[in-house]
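Only a single protein chain was left out; the remaining protein chains are all shown in position.
Chains here go by letter, A and B, matching the order in which they are written, and residues are numbered from 1 within each.
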Amino acid sequence: MTSTKSEPTVPAAGSRARRSLLAAYAPIGIAGALLALVPLSIGESRLLMGLAVGGLLFAAYAIAFNVIFGSTNQLFLCVGALAGIGGYTSGILADRAGVGMPLAMVVAAVVAAAVGGVISWIAVSRSLGVIFTGIITLAFSLAFHNLLLGQRDLTGGETGLVIQAGEGSLLRELVPPYYGLLALVVGYLIVYRLLQMSHIGWAFRALRDDETTAELAGVDVARYRIYAGIIGSAMLGLAGALYAHTEGYIGPSTYSFGEVDVRVLVMLAFGGIGTLLGPLLGAVVFTVLDEVLVEFGQLRVLIYGGLIVVLFLGFKQGVITAITRLFGRFGGQRPA
Amino acid sequence: MLEVSGLSAGYHGEDVVHEIDFSVASGEAVIIIGSNGAGKTTLFRAICGLGPVSTGTVTFEGKSITAMPVHKISRSGLAYVPAERHLFPQMSVGENLGLGAFPRAPDPATLKFVLDLFPRLAERQNQHAGTMSGGEQQMLAVGRALMSRPRLLMLDEPSTGLAPKLAQEAYAALEVLRRRGMTLLIAEQQVPLALKLADRGYVVENGRIHKTGTTEMLANDPDVRRAYLGVA
Partner (left out) sequence: MKAAVLDGLVLGLQFGLLGVGLTLVYGLGGVLNLAHGALAVVAATVVALLMDAGLPAGAGVAAGLAVAGALGLLIDSTLMRPVYRQTGEERVLLGLLLTLGVAFMIDGFLVWRFPLRGLSLNIGGEAISILGVRMRSGSLLASVVSILVGVLLVVFFRWSRMGRAIRSVIQDEEGAQLVGVNPVAARRLIFGLSAVLAGLVAITRSMTSPVQVTAGIDFTILALIVTVVGGLGSVLGAFLAGILLGIVNTISSFYIGTYITTIMLLLAAALTILFRPAGLLGRRR
């Protein structure tokens, strides 16, 4: 009597596989389509479009951080710095070294990826735990900030850098940058989903659940951590570079810990660490919230602090997971 | 003096000991025999508060200590010497002993008694606990527990890791304590020395009590002899 026990599922060709593929990427498509409609209502306002672009930028940052921290528990407190490496590298190469803008952005992403990969490699080879990884990346972030301030000739110091590459192109208009960044965000979401569904994603989940067991099961934890570091950092570098060329101006505070890392942390925590759309949701909500709170001035910092406390105390799983759980209770099992 | 009733305890939601009932009367010396993994340590940790209790109660001198925090239990006359000893490695013998009496100041008479009982400790009063040998650390752990003048002394595998001669010395010291009226509860894997010291014993296997009786009975029980006394 042949056994009907489950065999390892091999995605079969045919409509069944196509349907599950659709289900996996549909949320991205829907989110992308919805966001694509935004300029239709606010496309006239310079202020609002600027905010929207910023929101998408932070969504990109948050997705990248989700890859690094959400997938492999590496507390990289240098998100801003990695994006800054991308932004400054691309700007300086394009303006001063005559490198074409697209190439400059690619190089910037590669440089950021290399730095992130090195950081991961260091953390992994010295077995640095959460605290030391956090401290070292924080130190790196601060050192980078000071480097920007100190190396006036190269980086413009405190006054920042005006970036000419991109001037006159679509990137400097009102609406195209939005779509450019939207394309980036959708692309990142697709990358994230691809990772999730690949063997890399499986390794990520294994090592996040229980590192020792994963090691025993043959997962090369070190290697996958470095992969995550490289991929996430490349995303950060590219996003930072794209932003630099659309804005036309960057400064040390554009990529500082307080401006970037803290926000990204809150956005990701709110949306849901380790979920697909969590970073996007968090970015959207907090971009809107930021604007709403602008009249409170410095009180915003207090409110952010309070939100961090509340979020990590009670709401650690984030909104997306909460919603999923809710639906799970009503609609049966949902694939992880 | 100590009553354990229906005690189940374990880790991560899974019980390791199941519905254990036993008691220790004042002045008795009771041993818990069991092999590695039988649940002795889990049981002891649950009793002194270091480990969680799933169900059941522990009563000491009439008061329930089931949900009491460890330090309160330690201050109420029950002293526990764990297998890992948990000494303070960067403090001297003297400082370790002194802290044993916390929150009170160390009583000079008790200190003298402990140092007489363990002359090796007296020789090394200023040595850091972390640099001492296994046997010396064991003595220090027991001595430290004694500094709080406990009425019940619990020891988890006091002879483990000790050379036979040292193990005998340790049990000789425990014998002195017993004769002075101290109530003892000892968990042991290496059973012969413990059987000689104690009055009664329980055999624990797979988290449950399998047998109980006087140590004479246990020493003559064929299963016990086979499993724990290395007699065919």
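Keep this in mind: a contact is a pair of C-beta atoms (placed from the backbone, for glycine too) under 8 Å apart; a residue touches a chain by one contact, two chains touch by 3 or more.
None of the values given here were measured: they were computed from a predicted structure.
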Chains still shown that are in contact with the chain withheld from the display: A, B
Option from A:Tyr25, A:Phe140 or A:Tyr179 whose C-beta touches the chain left out: A:Phe140
Of B:Thr42, B:Thr66 or B:Ser148, the residue in touch with the unshown chain: B:Ser148
Residue, one of B:Pro82, B:Gly161, B:Pro192 or B:Gly213, that touches the chain absent here: B:Pro82
Touching residues (missing chain, whole complex) on chain A: 73, 75, 122, 126, 128-132, 134-136, 138-140, 142-143, 146-147, 149-150, 258, 262, 265, 297-309, 312-313
Footprint left on chain B by the chain that the document does not show: 48-50, 69-71, 74-75, 79-80, 82, 85-91, 95, 98-103, 105, 144-145, 148
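Here is the rule we use: only the chains that are shown with their structure count from here on.
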Centre distance in Å when chain A and chain B are each reduced to the mean of their C-alpha atoms: 54
